[in-house]
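Incomplete set of chains, arranged as in the complex.
Order of writing sets the labels: A and B. Residues in every chain begin at 1.
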Amino acid sequence: AVVKTKKKAGVPRLWMRFNRSGESELVELDKNAIIRIAAIPARDLRILGPIFSHSSNILAREKAMVVNLEFIKAIVTAEEVLVLDPLSHEVLTFVEQLRQQLPYKTQPKLHGHAEEQENEPLVSTGRQWLPVPESSDGLQAELPFEFQVLEIALEVVCTYLDSNVADLEKGAYPVLDALAINVSTKNLEHVRSLKSNLTRLLARVQKVRDEIEHLLDDNHDMAQLHLTRKWLQNLQSEVNLGAMASNAPATAALVPLHGSNRSGSLVTSSAMDDSDVEDLEMLLEAYFMQLDGTRNKILSVREYIDDTEDFVNIQLDSHRNELIQLQLTLTIASFAVAFETLIAGMFGMNIPCTLYKTHGVFWPFVGGITAASILLFFIVYGYARWKKLLGS
Amino acid sequence: AVVKTKKKAGVPRLWMRFNRSGESELVELDKNAIIRIAAIPARDLRILGPIFSHSSNILAREKAMVVNLEFIKAIVTAEEVLVLDPLSHEVLTFVEQLRQQLPYKTQPKLHGHAEEQENEPLVSTGRQWLPVPESSDGLQAELPFEFQVLEIALEVVCTYLDSNVADLEKGAYPVLDALAINVSTKNLEHVRSLKSNLTRLLARVQKVRDEIEHLLDDNHDMAQLHLTRKWLQNLQSEVNLGAMASNAPATAALVPLHGSNRSGSLVTSSAMDDSDVEDLEMLLEAYFMQLDGTRNKILSVREYIDDTEDFVNIQLDSHRNELIQLQLTLTIASFAVAFETLIAGMFGMNIPCTLYKTHGVFWPFVGGITAASILLFFIVYGYARWKKLLGS
């Protein structure tokens, strides 16, 4: 069975591991190792694989969050984050940001709380990470580790998409205006490649946006993403179990304010729940708005493309009609000329005719047939104008 | 760390500050100051930035409402409103309205209640702003401060959008009718710029409308927007806490009507909740309807554009067919003429022919070939008519 398992796990891949203090190391892990670390089913690892390379998903699992946002493929637990392919060009920005922001954001809080909570030895490791709602009248409630990572990832991806859209926009308007002026194959090719770029980019922005909207719509999933809280609750329930076993005083220490154990813990946990889904909701909402704005920009480019194509279509049709109108005018003139040529041709025949002997009629005759053919031209031309086919 | 924070906060920007009595002052505040005043995360300030310049959002935060409606970018708390860039052309209307309506709407109520509630010294500052449901049989329940500001903002924005749409409409119909009569490049250019104006305007109206609809769909968010109530509840719970500590009589003063403290406050707060979301709902509903009407106007212009384009397309195609039909008729006639010219040309050859010696056949011959070519014309023309290609 060992051989088979190894085979399934495939070749190990390069990951970068960040812990809560922002310390990082490069590690090579195969599929099984990841499954063991993050406690996720093998099925979920597929979304980090090549099939989902252009897709975006955020999965909430028991002890981990699987993040696949564009080029960022990471697994976040309450204690560390694993980033896949950390050396590829685009992921480097994310790794840089993680390295810069992670220790800065979490350490101050860490020390501050750790000091004043020394008297709670049992859950101190967990408690210091606990987002305390009461302290939110400070500038900003500190986000738990996994949301900090998520925010950095969203920040990197949104900035990346936004700059891509800005490039697209900058290129789009000149190309479209060029097409509106002159419909050449070259300009058409430009617009065509512009359109497929736009479609691809729109699909990507839409995917990230939809994933965030989907999360925002589902409070249960958002609560699931709160790995730190779930981790702390597990710790606490174990402690409680222990406390129950050893009959009581330790529990009182845990929930020191309230008189009765049961009602107190209930109040605490439910209050926590609400406030923290609020936190994540505010975080996701902000990026949702940014992505929505990005998407609206793309949509307005697409609208502009559609308008330009409509314009070009009618323009080409209208131009063609004008061409044909001039051609028709020339056809009428040619017809008059051909008519006169026919008359001339007939009198060029060598079959004897009395006129051939009559002197002095040449110029009147030429004048006559010319006048006739000019008249013919104006009759036909006037008919066409009367029919609204020419003129105006 | 101080240096870094300063750098992040960026340059201070100009804000205008209105308090509840409508008194205003111009202040320069940087990002951090705003964050301190409104107690919102830095993230939320981005929606007032240039990225969101064409977007519309209303964010409900713990102690503030971040309003980004078209050109109006403001932060509203229960006590004051901060308006960004108050001197720019379009925002001036909003500032004017705030200056005119704020003291007018709130002051009468303020004095009236203040007098009869002198015997409740603890919460008097809050109570006098409290929208009292019982008094709603008067002309109109007084709105809390933040909703008054929101209503003025919506009023200004809706009026602005509506006048823009009216301008668009006024310009659109003549341009489209001109295009329907004559498809010239100039008219096409007009329609094209009309369409991109319309698309832009529609996106803006839609954005405001969607934001309001989104709020209307989410009772929780609407309740969140009720900053005054949340502020009062905080005050009250602090008072209650104080009352609990000092054991009792003060609490009775707060809720004087009911016998039991607990049940009484429950009834009050829940009744308040319902009635006030109702208030905001009615307020938003009215502007939602106005925006919906505005949007329908734009949509009907777009519909008219589409119909005109369809008309023009078929018109151009049909016109072209008529042009080609006339051209075909001329081609048939030309062919007959060319045929006769050929006959004449052949007898113009200098190669000896017996006819060249025969006198008196010229006119019959000319008549004959003319008759033949006229016959030819009618045969081909008749064929074309029989095939339904010409005529009708």
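Everything below uses one rule, namely that a contact is a pair of C-beta atoms (placed from the backbone, for glycine too) under 8 Å apart; a residue touches a chain by one contact, two chains touch by 3 or more.
What you see is a predicted model, and the numbers here were worked out from it, not measured in a lab.
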item: Number of identical chains in the entire complex, 2 depicted; value: 5
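The rule is short, and it goes like this: only the chains that are shown with their structure count from here on.
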item: Between chain A and its twin chain B, rotation from the CA superposition, multiple of 5 degrees; value: 70
item: Parts of chain A lying in touch with chain B, wherever the complex brings them together; value: 136-137, 139-140, 162, 180, 282-283, 285-286, 289-290, 292-293, 296, 299-300, 303-304, 307-308, 310-311, 313-315, 317-318, 320-321, 324-325, 327-328, 331-332, 334-335, 338-339, 341-342, 345-346, 348-354, 380, 384, 387, 389, 392
item: Interface residues, chain B side, partner chain A - complex; value: 35-36, 39, 41-44, 46-47, 51-52, 54-55, 57, 59, 61-62, 182-185, 188, 191-192, 195-196, 199-200, 203, 207, 309, 312-313, 316-317, 319-320, 322-324, 326-327, 330-331, 333-334, 337-338, 340-341, 344-345, 347-350, 353, 355-359, 361-363, 365-366
